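Each remark here refers to the structure printed beneath this line.
Only a single protein chain was left out; the remaining protein chains are all shown in position.
Should a chain be cited, it is by its letter among A and B, assigned in written order, with residues numbered from 1 in that chain.
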Amino acid sequence: MTGLGGPGAPGAPSGRPGPALDIARAVRAGSVSALETVERYLGAIEEVDGELHAFVSVLHESARREAGAVDAKVAGGDDPGPLAGVPVAVKDNMCTRGIPTTCSSRILEGWCPPYDATVVQRLRAAGAIVIGKTNLDEFAMGSSTENSAFGVTRNPHDPGRVPGGSSGGSAVAVAAGMAPLALGSDTGGSIRQPAALCGVVGMKPTYGTVSRYGLVAFASSLDQIGPLTTTVTESAVVFDVIGGQDPLDSTCLERPVPRTVTALDEGVEGLRVGVVRELVEGVDAGVGGAVAAAAEALAGAGANVEEVSVPELRHGLPAYYIVAPAEASSNLSRYDGVRYGLRVEADTAEAMNAATRAAGFGPEVKRRILLGTYALSAGYYEAYYGQAQKVRTLIIDALAAAYQRFDVLVGATTPTTAFAIGAKVDDPWAMYLSDVCTVPSNLAGHPAISIPFGSDGSGLPIGVQVLAPALGEPVMFQVAAVVESEAPVLAPPRVHAP
Amino acid sequence: MAADHGLTRDDAAYVARLARIDLTDDELDRYAVQLAGVIAHAAEIAALDTEGVEPTAHPLPLRNVTRADEPRPSLDRAEVLAQAPAVEDGRFSVPPILGEAP
Partner (left out) sequence: MSGGRAKTQSGETGGWEPVIGLEVHCELKTQTKLFCSCRNAFGDPPNTNICPVCLGLPGSLPVLNIRAVEYAMRIGLALHCEIRPSVFHRKNYFYPDMPKDYQVSQYDAPINVEGWLELPDDSRVRIERAHMEEDTGKTSHIGGGGRIHDADHSLVDYNRAGVPLVEIVSKPDIRSSGQARLYASELRGILVATGASDGRMEEGSMRVDANVSVRPAGTFELGTRCEIKNLNSLRSLGRAIEYEIERQVGLLEAGDKVIQQTRHWNEDEGVTVALRSKEEAFDYRYFPEPDLVPVVPDAGWQSEVAASLGPMPAERRDKLAALFGPEPVGRAVADQIATVVEHGLDGLVTAAAGAGIDPGRVLARTANEAAAEPEAARRVDVAAFIALMRMEQEGKLSATQTKTVLGELLEHGGDPAEIARRRGLEALDTGSLSVVVAETIAAHPEEWQRFVDGEEKLMGFFTGHVMRATAGQADGKAVAAELIRLRG
């Protein structure tokens, strides 16, 4: 376990620790209690979440209890963990035992899982405290957190705008100072895109490095859990805590994941950085400018920066919008009103299923289930799903070729800054275009991170994305740390906890 | 393009039955149009030459992931049934089932 006892402690990174690591250091040193910390953040939530609606549930009682346990450990001289006393906001599609886990859907309203997700267990074992469950696009399907059954989440930089999605609640919690750390899930960009729109760091790990046990599945071969944080260092620390083999997840790697924290100080001297044309073409001017500035900054720090074209990436979005809904259509079949969740009564079991699902799912979820069912149905499987899985291979091979010449790739995280609430709800494909820069990493199973890099003319945050090959987290964080250090200072959001 | 891969209203109705979701006539019409639009975009890839390309079912080449045949404690039945919409005699109750299992 990475100790964070203070300066000089083994493995302690230099650079910007960030609010979460500041808390951990203070709690471990005994200079601040976990309970005080929890109370402070509960107060923050009280203060600003009325307007922003990042949280679906706030766990006043259990958070205080967990804080008490951490304080007892510190008092007893036992190691409370590297994230001791750090309040964490957990996206409401990760199971928390005895605590409602809704996926922001009516169909799971009030459902309390009888078990914890593995990542939740690992965070708690590291001393973190689950302070609340955050809002998301229903079942993680969306790019704006407008598809929640329990209300829209608002961007703290401009509450008339979306925070991005689907992990909008988690991004807002961190951006607005309601939690120093949050967990999100990323299937097509759902951590990185809201991170970019809200001005926080959001990271999607290599597929298979973080257990999915307890993550309510959207698209099983694409989903990964990752951190949303204020700094790159915090992102690396959390990844080290939650990552690693889990016997409950067959798709989770058996060998230990690369430890990343030590890579943060390495710098980028001599590293080969490729700026991907397809990840900047068509993006807003401000966004394009930020990527160019970040690339320049990396060059200035000693990296070899060149442009590169990976045309296969253009096929990522269509392939994604076949694979993801197809898997989702199957993953969401279990919501049938029989064993848990919403039930709409009817004369027969079949009618009950159909009425329950009609009432329980929102329009975006229905759309994707229909799309996915269609793509898998007899006569269409080869043309759609089969073909999309082959396109994945094309993308993987193309990226592999790029990684022969480059250590990391760089581009925009998402083509625009935060758009107005309601602006894209009527045109599905327009909304889906938000994911064009992020889906390739999901399709390939590669890690990627979004780092805030300034803002556009309206002061809305912009994110720059660093991509690495599978298990390339160390070099990815290495480069991300430099990008962060060179980033223009971002003004705090209009809505922020005191 | 939309016509080639067009999702007709009947297609939408068939798919809704497969997916076991009741849709109103309005919804059927609306979704058919929206889905046809998405499929038209997504079907860009139908034209790609993927001759000889293997599909990627998993991003990572894992094989033979198994566990030992050793029992572990099961869930507490009461905790599970407490979340159920309808329970009788320790079992989940459902309205009469029309069809046979395949």
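Structural remarks
Here is the rule we use: contacts are C-beta pairs under 8 Å (C-beta built on N, C-alpha and C of every residue); 3 or more make two chains touch, one makes a residue touch a chain.
Predicted model, so just to flag it, every value in this text is computed and none were measured.
Contact with the chain that does not appear here is found for just one residue of A:Ala292, A:Ala349 or A:Leu490, A:Ala349. For the chain missing from the display, the contacting residue among A:Ser104, A:Asn135, A:Ser221 or A:Thr260 is A:Ser221, taking the whole complex into account. Residues 94-95, 101, 103, 108, 111, 113-115, 117, 212-217, 219-221, 247-251, 326-327, 329-330, 333-334, 336, 338-340, 349-350, 353, 373, 376-378, 381, 385 of chain A touch the missing chain (whole complex, contact as defined above).
In the full complex, chain B touches the omitted chain through residues 18, 20, 57-58, 62-72, 74-75, 77, 80-81, 88-102.
In the analysis below, only the chains that are shown with their structure count from here on.
Centre to centre, using the average C-alpha position, chain A and chain B are separated by 24 Å.
The touching residues of chain B, when paired with chain A in their complex, are 7, 11-12, 15-16, 18-23, 27, 31, 34-35, 37-39, 41-46, 48, 50, 53-60, 62, 65, 67, 75-76, 79-80, 83-86, 92, 94-99.
Listing the residues of chain A that touch chain B in their complex gives 111-112, 114-115, 207-208, 221, 247, 250-251, 253-254, 315, 317-319, 321-322, 329, 333, 336-343, 345-355, 357-358, 361, 366-367, 369-371, 373-375, 377, 383-384, 386-394, 396, 428-429, 432, 443-446, 470.
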